[in-house]
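One protein chain omitted, others in place.
On to subunit A.
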Amino acid sequence: MALPLAFFGVFFGYPVAAIVARGLKADGRWQFGRIGEVLGDPHTAEVVWFTTWQAAASTALTLALALPAAYVFARLEFPGKRLLRAVVTVPFVLPTVVAGSAFLALLGRGGLLDELWGVRLDTTVWAILLAHVFFNYAVVVRTVGGLWGQLDPRQEEAARVLGAGRFAAWRKVTLPALMPAVAAAALMVFLFTFTSFGVIQILGGPRYATLEVEIYQQTAQMLDLPTAAVLTLVQFAVVAVLLLVHAWTVRRRETALRLVDAARTARRPRGAGQWALLASVLAVIGLLILLPLAVLVLRSLDGPDGYGFTFYRALASAGDNGGTFVTAPLEAVGNSLTYALAATAIAVVVGSLAAAALTRRGGRLVRGFDALLMLPLGTSAVTVGFGFLIALDEPPLDLRTSWILVPLAQALVGVPFVVRTMLPVLRAVEPRLREAAAVLGASPLRAWREVDLPLVGRALAVAAGFAFAVSLGEFGATVFIARPDHPTLPVAVARLLARPGELTYGQAMALSTVLMLVCAAALLVLERVRTDRTGEF
């Protein structure tokens, strides 16, 4: 528990505190009067209200659309399942800016819907909500589906025999067992949408702003650090309250579950109901996830002289993009992969230690720690990145010139995923299996390695995948701290998008496509590793 605590203290608490202090302290004195001023502003209230309700609506919509998919992925066997599972995860790692443009191309002026039916959604909140579903679909499918696949179907059968109907059995047996995972997923989606930035920037127009957007504008455009600091604190407070409620509800629900090998619980769909469910899930995935991605790819190929690889060729050299880059944009692929691997390693180590500590001990302190781990998700990435810059640039911790700064910031966002994915499974491991190992001569550490690790290996792989994906797509913090000559993919895309002109726009789309393919490839490898490990030990 000490290592994760130190990690969060130094790389999260300290930078955030530094930037808040920078904002609220003038002439060496604290200016708490600012807090009252900002909070009293009706505009602040408006922003908070919009942030909250759009997040709630997005979460509800995501759950409604993704829970059936979680079932389909957990319980049904169909060709191409593994590929599809990787595909739905791709949006999650796309830079928000890119996804925003993809939805704009789909729903906005001159977009696909406009051309076909004259429907435009880009000025409505629906565009935001749909984009949020696009992003967070995978969170629910993977978090809930991962556990669902390992639940013993015989529990439900037992309930059926005892006289429960199909739905009643699901509601009384499976749903309660799934609740911790559903709650975890819902919380994550809510946090993401609550702190949504890129999507709102592009699709929200001037009418809609979340706290994160407001913080960014105050920091980067109006240079009003005190207001940004207060808004950061507001966001912080809301997130903290949310996390406490979550920790409290989850604690009451988590119980030891019977876990079985996921490969044995899935079977081919039977009956009209299951086929219809599978078909509708596939349709939702097609419309909501594949279509925007397809539009993105089309745009990247739609060059000035018809369809072709013009934009891709331009990516390979440093000169062809109007001096935006010192090096060829394609080198960003290497940078991104290196950073993401390092970040994943850090996140998995810190996250597993934290999850193990949370399983072993109880008490209020630990529950507080649990909530603390989730805070980075709810904190403005802009704040964290900016905080890194001003806090970690002087002795004793001068990391400004070190490449490790980027993976550290990315790992910060990855750790909560690792913890959230591991915890429900770790808590569900039968403690007496550990005792059996101990009696057979395994030390506590060895018992953890021999018993817990193989059982949670799947969850660990999923968690690592998430951490990797999040690191790959992280933008808000990285944009502040990545060195100009070592941009990551999302940073490179944003730089291209920031320059007007058809060539750079096309290159941005092309680079996004590259990023998308890198993610898909990485995730496919992961899926393979994961199934090879299951039942191996």
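Keep in mind that, in the parts below, a residue touches a chain if its C-beta (ideal position, glycine included) is under 8 Å from a C-beta of that chain, and two chains touch if they have at least 3 such contacts; residues count from 1.
In the analysis below, contacts and distances are computed from a predicted model.
The listed options are "Phosphoenolpyruvate-protein phosphotransferase", "ABC transporter ATP-binding protein", "Formate dehydrogenase major subunit" or "Uroporphyrinogen decarboxylase", and the UniProt record of the chain not shown names that protein "ABC transporter ATP-binding protein".
Which of A:245, A:279 or A:440 touches the hidden chain is settled by the complete complex: it is A:440. Within the complete assembly, A:450 is the residue of A:224, A:302 or A:450 that touches the hidden chain.
In the full complex, subunit A contacts the hidden chain through residues 259-261, 264, 430, 432-433, 435-444, 446-447, 450-451, 454-455, 534-537.
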